[in-house]
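With one protein chain removed, the remaining protein chains of the complex are shown where they sit.
Up next, chain A:
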Amino acid sequence: MELGPAGSGGREPGRLREGLRVYRLVAGAWIRSTMAYRASFVMTAFGNFASTALDFVAILLMFTRVDGLAGWSLPDVAFLYGLSATSFGLADLAVGSVEGLGRRVRDGTLDLLFLRPAPVLAQLAADRFALRRLGRITQGLLVLGWALAAVDVAWTPLKVLLMPVMVVSGGVIFGAVFVGGSAFQFAAQDASEVQNAFTYGGVTLLQYPPTVFARELVRGVTFVLPLAFVDWVPASYVLGRPLPLDLPAWTAFLPPLVAAVCCALAGLAWRAGVRSYRSTGS
């Protein structure tokens, strides 16, 4: 089924602008609907904050019994945690809703999105836009703030500049994983949980030092699914530690490039998924 949305033959920048406009409209509608129940919003945002804080509680509990984990101190691990959680939180807020694709394929409501004259990816990413996910971002930023105050870093202008670049690029990399994983759901449908292993599994993995894990695993998340560029590689540079896999120092500045490549690949996967889509029909 190739129900090309209006303007599908148009130039790429035009389509992108159209996508962003649709995204803003749909997300805005969901925000207004959320804000109609303010108490419920505050509670679910707090719940989001508290449930994501659990991972950090586990780390704190570990550090009540040890002073270092694979050679990393608590502030260093908190630095990783804060970066990983904030980047992931941004991606989850912006495009996390795409993981609902499998459900929409099953119950046939995806067809509805195809019939509207607007890019499907933008509609799906803004679907049920969940402002409560600010809870996760807040939690990540709080830990990151504490870590920044506690780590022992010789700051240079370059390192300071790398901080926001790292967070934004990390968010884009996770966003690409969300979109790529959802594209896979066109084929997998019921297997939507596999996606969790890469999204939620990825954010958990990156909260711990790379030295904890087997070398093959670190290789895999550096060269195959390049999650290591969210925080392991650039954060090691900022902390003045040897980079994972003895990568040269300049690789710490690769995250924007890696993020761009991930986006391109996720976009291709998404297109392939849309082309292969067959409606459930009923």
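Convention: a residue touches a chain if its C-beta (ideal position, glycine included) is under 8 Å from a C-beta of that chain, and two chains touch if they have at least 3 such contacts; residues count from 1.
The criterion applied here is as follows: contacts and distances are computed from a predicted model.
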"ABC-2 family transporter protein", "Putative DNA modification/repair radical SAM protein", "Beta-hydroxyacyl-ACP dehydratase" or "Acyl carrier protein" - which is the UniProt name of the missing chain: "ABC-2 family transporter protein"
Omitted-chain contact residue, chosen from A:33, A:51 or A:156: A:51
Per the touch definition above, residue among A:31, A:69 or A:245 touching the missing chain: A:69
Sole residue of A:87, A:123, A:192 or A:251 that reaches the chain not shown, by the stated touch rule: A:192
Contact with the hidden chain (one of A:88, A:208, A:237 or A:270): A:208
Where the unshown chain meets chain A, residue by residue: 40, 43-44, 47, 50-51, 54, 57-58, 61-62, 64-70, 188-194, 196-197, 201, 204-205, 208-209, 211-214, 217
